[in-house]
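Just one protein chain is left out here, and the rest sit where they should.
By written order: A and B. Residues from 1 in each chain.
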Amino acid sequence: MSILKVDNLCKNFGGVQAVNGLNFEINEGEIFGLIGPNGSGKSTTINVICGLYQPSEGSIFLNGKKINGFKPNQCVDMGISRTFQNIRLFGDLTVWQNLWVAWKDDRKNQGSWFSNWFGKSESREKLISELLSFSGLETRANDLASNLSFGEQRRLELARAVASKPKLIFLDEPAAGMNKEEVKELRDRIFRLRDLGITIFLVEHVMDLVMNVSNRITVLNFGKAISEGDPESVQNDKAVQEAYFGQ
Amino acid sequence: MDYYLGVFQTIGVHTLLGLSAYILLLTGQVSMAQIGFFAIGAYSSGVLTVIFSWNIYPALAFGALLASFFAFLVGFPALRVKGLMLVIATIAFSEIVRLITFNFVWMVEKDGIMVGAEGAQGFREIRYFTTNGWDSSQVVLLIWIFVAIVMAMLWWLDRVKAGAVLRAVGNDELAAQSSGINLTTVKVAAMTAGGFIAGLGGGLYAHAVSYVDHITFTILMATFAISYPILGGTKNVFGTLLAVIFIQGILIEAFRFLEDWRLIIFGLLIILVMNFMPDGLVSIFKKSNPGKGN
Partner (left out) sequence: MNIEFIDIVQALIDGILYGSTYALIGLGFTLIFGAMEKLNMAYAASSIGGAYVGLGVSVLLSLPLYAIFLIGPIGGGLLSVLVYICCFRYLPSNNHLAALMASIGGLFFIDEIISHETDGSPLDFPELGIFSEAYFEIEFSDMFLGFRGDLIFVMFASFLAMLMLMYLLYRTRLGLATRAVSQQPIAAQLCGISIHQTNSVTFILAGVLGGIAGCLAAASVGVISPLLVLPLTVKGLVVTVIGGLGSIRGAIIAGLLVGGLESVFLLLRGVNERDIYVFLLLFVFLVFRPNGFFGAEIDRD
């Protein structure tokens, strides 16, 4: 069953067509890869779906509900969360507080308005400590986010995206600037999220990672999908090779 | 003795003013409107005790609530704009309030004399404390009880999610929004809370000095209000208190012999601090932050 459906999505900035008539559908529980050369519109696609920009044309459906023009926080309420290409943490907050800000209680044991903003809850403590061990940051829980190393910041940002209990996560180049070992750890984390039933939308330049984890891949060039399919077929597609290496 | 009580009174009131700007600064907003809310609190609670003979506590509460209501109203249009535009909008708001107090006349006869606000002459004879037999040390104590309550509330706020959310918005609005935070709610709430604290400070001030007029509410005072948390830093509430003691206690009071040179020095001081410690005075106590160096 499809969780996200994008229909003829367009976004132009002035005269520039960043995304031009994009169609795709993501099934629940899969890992969907979006790749393409620099400037092909990958980040714009994420930003439009997550509510940073209004789409110029086209529609976005989440579980069959149209979410065009939703604000980013409304998208989070709908069960979408994301990471950013250039890490955006709350630098003056501790690691623990970063997760706390994004944390949302389950709908069924949703406490009162007051306890959400001012109170304590056991499920919160439990979730946050789980997230800390998920991202390997247990020992740094009380350090300021701005004092973390680059790799730790990436891990924290991923954990923060999970803290809002999303059904669908957008990862915008999560492996950028990582070494081989860290990419491997990241891959394991992505699999663990998938095993928890979270659908993953992966934008990535590190081909090793995308080809290894994705169920399906769409290749973008100049804002248009030029190829789609399983990793192998995409890899062998002539059009893709041309887009990346020229003719 | 009375002189020192007066200094404590000033420091207490200015701390409330500074804390009202502090809570907004946490969300990254520089508001020059705090003195406008202060004025609303001062005039409305003054009207209630003087003209309607209310008790001081409900009058203070009403003044603070009215100020926070105006803060809530100002919040929506002002928050459509960010940063520098917000500064301009809030300056304009404070000037509008000041000019309204300049034109505000509401006088009634009481015990043979006219009392109330008299336009440019100001609002005189706000004598609740003297007619009810308070001495000045009790007034100072009352002010500082409120200061302590507000500081304790803000201290507690940093220990619950709401405080983390305020700082998150101040750090990175976009990331906060993408973590599920409704920016409008948070900012308007901060504005409303700031308005409440400033209005409370205004009410206390008006009754403590028994006389207010439009000159009390100039842009200079708005600058004082915002400079306390900026100089003191937003690490915790005590920075603001320290900055108030430094400026009002030392610069303005201890250097009284410098006369009008003190305000010249105040201007110079802001320039110097911003040049050498753009993150505020408290930044010299912070341990160096490797992530922020570049």
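One rule holds in what follows: a contact is a pair of C-beta atoms (placed from the backbone, for glycine too) under 8 Å apart; a residue touches a chain by one contact, two chains touch by 3 or more.
Just so it is clear, the structure is predicted and the values come from calculations on it, not from any experiment.
Among the displayed chains, contact with the absent chain in the complete complex occurs for B. Touching the missing chain, out of B:I56, B:V140, B:I230 or B:A243, is residue B:I230. Where chain B meets the chain that is not shown, the touching residues are 28, 30, 77-78, 80-85, 87-89, 91-93, 95-96, 99-100, 102-103, 119-120, 218-220, 223, 226-227, 230, 260-261, 263-264, 266-271, 274-275, 278.
Assume only the chains that are shown with their structure count from here on.
Each chain gets one centre point, the mean of its Cα atoms, and the points for chain A and chain B are 42 Å apart. The part of chain B that touches chain A in the complex is made up of residues 160-162, 164-165, 167-168, 170-172, 174-183, 289-292.
The touching residues of chain A, when paired with chain B in their complex, are 50, 52, 71-73, 76-77, 81-82, 84, 88-93, 97-98, 100-104, 116-119, 144, 146-148, 160, 163-164.
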